[in-house]
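Yeah, one chain of the complex is gone here, protein chain that is, but the others are all in their spots.
Think of it as A, B and C in the order they're written, each chain with its own count starting at 1.
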Amino acid sequence: MNDRMTHLDVALLRRDFPILSETIRGKPLVFLDSAASAQKPRAVIDAMVGAMEHQYANIHRGLHWMSERTTEAYEGTRDLTATLLGANSREEIVFTRNSTEAINLVAHSYGRGILKPGQAVLISEMEHHSNIVPWQMLRDAHGIELRVCPITDAGELDMAAYEGLLEDRKVGLVAITHMSNVLGTYTPAARLCALAHEYGAKILLDGSQAVVHRRVDVKSLDADFYVFTGHKLYGPTGIGVLWARAELLEAMPPFLGGGDMISSVSFEHSSWARIPHKFEAGTPAILEGIGLSAAIKYVNAVGFDAIAAHEQALVEHALARLSPIQGLSIIGHAQDRGGVISFTMEGAHAHDIATLLDRAGIAVRAGHHCAEPLMRRMGLDSTARASFALYTTQEEIDILADTLIRVREFFA
Amino acid sequence: MNDRMTHLDVALLRRDFPILSETIRGKPLVFLDSAASAQKPRAVIDAMVGAMEHQYANIHRGLHWMSERTTEAYEGTRDLTATLLGANSREEIVFTRNSTEAINLVAHSYGRGILKPGQAVLISEMEHHSNIVPWQMLRDAHGIELRVCPITDAGELDMAAYEGLLEDRKVGLVAITHMSNVLGTYTPAARLCALAHEYGAKILLDGSQAVVHRRVDVKSLDADFYVFTGHKLYGPTGIGVLWARAELLEAMPPFLGGGDMISSVSFEHSSWARIPHKFEAGTPAILEGIGLSAAIKYVNAVGFDAIAAHEQALVEHALARLSPIQGLSIIGHAQDRGGVISFTMEGAHAHDIATLLDRAGIAVRAGHHCAEPLMRRMGLDSTARASFALYTTQEEIDILADTLIRVREFFA
Amino acid sequence: MFEDVRDLYQEVILDRGRHPRHAQRLDAFDATAKGDNPMCGDRVQVWVKHNDQGAVSDVGFEARGCAISIASADLMAEAAIGHTATTLRKLSADFAQLVTSGDCPDCAGLETLQPLSGVSEFPSRVKCATLPWHALLSAIDAEPGHG
Partner (left out) sequence: MFEDVRDLYQEVILDRGRHPRHAQRLDAFDATAKGDNPMCGDRVQVWVKHNDQGAVSDVGFEARGCAISIASADLMAEAAIGHTATTLRKLSADFAQLVTSGDCPDCAGLETLQPLSGVSEFPSRVKCATLPWHALLSAIDAEPGHG
C-alpha cells in the first residue's frame, strides 16, 4: 500500500484489528466510536509486546545494550512524528500524556512565561473542554483575557468575527481546533494561521481529530503549536504530542521538573536540558512511544490520501442514509468535514439511543462530548455521535441507519 | 503463592518474564538495572494485549459495552492500588504519568494553592531530581524556602538535623524519599511522619523505589502524600500514582484542565469534578492502568514478605561478594537498605565499568542517577549501580562480582 | 428487535419519560436542590413542600436527561409524598440497592419504583435513575430543621 492509493481494501485492513471480530451479546461489534479512541492494529500490539518481551530498559542514561536499543526505538518515534507533521526538526516534538497535557503545557509555560497580563487568548465556541479549561485557569491565575470566536449555525467558524477579535492586537495566542470532535467541521487552519500572524498573535491548533483523517503539514499551515493524542491515531493511550517551533520552545520556561529535563542540579539552582528534553520530566511513556511509532508507520503505509478519500465517502454515505430518518436531526453542516456525525432524535434522548444501539452491538457516544459550551450554542444538552475510522465500512453505517429507524419506532 | 511464603522459587518466577531469556551478544542477559525500570511479567503483557485485542474503548463517558467494560477494568486498578497502599478509599488514588508528575502535581496544586510564601519545604540530600526540581520551581515562583536535611556519611538521614529544621514550624511540607535510588537506604518513614506532624508539617514520601521491595501501608506510616511509578513495579510505563489523604485532595485546586476533570464548563466558569477525577484531565493511560492492575496482582500473588526476604538475601550476598574486590568502594552503608547497591572502582570510571559489564551481558546503570546533589555530598561525579528485583538470582550477583574482578584487571 | 431492553424500558418508564406528571417547579416550596451528573450531562432540580407534621406534601422537578432519569424523577415525586426526611433517606438507600442489584428483598414501599429495577443490568445507566434522589436528599438536608 502506498500514499498514492486512494481506494482502501477495508475488508483486508480490518483483519489488522483483532478487536473488530469481537461480538457484543452475540452481535458483531459495529464500532462507531473511534473519535473517542481508535482501535489498535496488530502492528501496534506487536511493537509493544516485542519491546516488553525482547528489548526493554529505561532510556537516555543507560550505557547497556537494552537501554541503548530502547532509547533508539523511543527516539525514533520523535523522527517519525516530526516527519508526520512536517516539522522542521525532531527537536520540535515534545511527548506528553495526551492532547490535554500538551495544551496545558502551552498554557502554563507559554501562557505564564511569555504572555503578559492584559493580553488575550482566543478560542472558539466549538472547542473541546481540553482547549477551554486550561485557558480559563490561565485567565484566572495570570490576568489573561479569554475571547471566544462564535460559530455559525452550520457549525463553521465566523471568520469575520475571528478577524474582528484579533483587530486590537491584544490577542497573543489563538487556540482553535483543527477539526471539531462534535460537528466534524474542519476549520480553515491555514487562513486562521495567516490572520493570527497578521495581527501579531501566535496560534495553536488542536489536531486531536484532524491528524487522524488527513495529512497535516504544520509548515504549510504555518502554525506555531500543534497538538495531538496517540490513542486516536490507532496508537496506545498514555502518549500525546506537542509540536512547536523550535524558537518558541527555546524561549519557554519548563513546565514539569524532574529527571531527564535538567542539564545540572544543585540545591541553589538547576539549569535545563536542551529542547525537547527540557519539557519531558521523568521516565517517559517508553512503551507507548514504541507503540505510537508502529501506529504512524501503519497509517503512513495505508496512506493518508486513501484514508481521507475513504472517510469522505463514509461521511457522504452516512449523511445520505441518516438525513431521511424521520425525527433525526444532524447537528452541524460544515462544507469541509471529517468522519464524525452528531445527531439528535425527537422523543429519544441521546443516552437512550446509545443504550438501544448498544443492544444491537453498535458503539456510539452520547452526551456533551466534552464540549458543553458548544452544546449550549446549538441549544442542546447532548447528542449521539457516530465516528469513523479507516476500518469503518459502509455496511456498518447501513446497520446504524436501519437500527436508528427501529430506535425511533421504539420511542415513538 | 501467598503472602506467608518467604522463600521464592526464583527459577520458576523467571519464566514469567520473557525478556530474561534474551542473550546479549551471545551471553545470557544479566539484568541488574531494575531500579531504573523493571522488566514486565507475562501477566502484564497479556493484560494489555487482551485489552487491545478484545476489550477496548475510551472510558467514563461511554454508554456502550466496550466502554463500560474498559471503564470497569481501569477503575478496578484504583481499587487495587488503594489496597496496595492501605489507603482509606479509592478516591484517594490519583493516576499520573509517573512519580515525577505526581510530585509536580503536589508542588503545583498543594504548593501554590495551599502553602504560603514564607513557608518552607524540607527535602533531603539524597533526593532524586524529581523530588528536588519541582520544589525549586515552587521556591522560585512562589517564594517558598527550600530546606535540605543533611545525611550522614553512611547515607542515612541526620535525624537530629531533621528535627532541627522543623523546629521553627515554618516547614509546611516535608518531601523525602522512602528509599534512596542510589544508596539503597530505607528512611525511617514512620518517624519522619510523626516528627513532621509534631511540628505542624504535612509529609510526602517518594515511594518510587520503596514500594517495589516491601509492603507499604500509608495509614500505619501516617503519611499525607505517597507517590510511586508503575514501570518500576513491573508495570508499564506511562502510569504513576499519587496517593493523598482525601481531605487534602479536596482542598487542593486542580492542576491540569480539560476533559473528565470538570463538573460543568461554561466560558465564564468551570466547576470541578469530585476527587480523584478533579486531578485527571483528558483521556487517561487506560491500557497502562490495565497493565498496572496485572502488575499489582502479580506482586501480591508472589507476596511482599517473600519479595522482601529474597531481596534482603540478595543484598547481603552482594555486599559479601563485592566488598572484598580490591579498589571497589560501596557507596552508602545504611542499616536498613533495599535492593540497590552503588559502587565506584579505583582507576575505572563508572561509564567504563558499565561498558565492560555490558560486553559480558550485564546491565547496570552508571552516572549520577538523577541525584547530582547526592553525588556532590558523597564527593563523587558518578557511581555504577546494580539493582535487584524479585527475578534476580544469587548466580547473577556472582557473575557480576567475577566480572568486576576482570574489569579491575583490565583498567589496572 | 429490542426485546431484551424491555426490562429497562418498561411501558411505565417510556410513558413517564415522555409525559411526566410532576415536571414543574412548585410555586410555594420549602426546599430545593440541584443534581448534576458531569459525566453525561444530566441535570435535575427538585422542589419540595412539607406539611405541618414535617412530611413531604408535594414534589416537583425540572430535568434534562434521558427517559430513565425523567421517569425516575417522576416516580420519585409520587413515592416521596407523605414521608418524613428519615423515611426518605431509607427509601433512597433501598432504591439505590434496587437499581444496583435488581432487587431489594427486605424493602417496603418500593412497589411503584419497581419498574426501574431493570436499570441494574445497565451499570452506566444506574446514575440516571439515582440522580433525582440525590437532589431530593440534598434539598431535604439543606433545609433548616430537617437535617
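Keep in mind that, in the parts below, a residue touches a chain if its C-beta (ideal position, glycine included) is under 8 Å from a C-beta of that chain, and two chains touch if they have at least 3 such contacts.
Only a predicted model underlies this, so the values are computations on that prediction, with no experimental measurement involved.
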### Summary
Here the chain that is not shown touches A, B
### Message
Given that one chain is not shown, which residue among A:21, A:89, A:220 or A:263 touches it?
### Response
A:263
### Summary
Considering the complete complex, of A:14, A:42, A:61 or A:317, the missing chain is touched by A:61
#### Entry: Interface residues of chain A (partner: the chain not displayed)
60-63, 67-68, 71-72, 262-264, 273
### Task
Name every residue on chain B in touch with the hidden partner chain.
25, 347-352, 355-356, 359-360, 366-368, 372, 375, 381-382, 403, 406-407, 410-411
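Here is the rule we go by: only the chains that are shown with their structure count from here on.
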### Of all other chains, the one whose Cα centre sits farthest from chain C
B
### Task
Let me have the rounded angstrom distance from the C-alpha centre of chain A over to the C-alpha centre of chain C, please.
38
### Query
Could you state the distance in Å from the CA-based centre of chain A to that of chain B?
31
## Note on the structure
Touching at least 2 other chains, the residues of chain A are 25, 351, 355, 366-367, 372
### Query
Got the chain C residues that touch at least 2 other chains?
39-40, 125
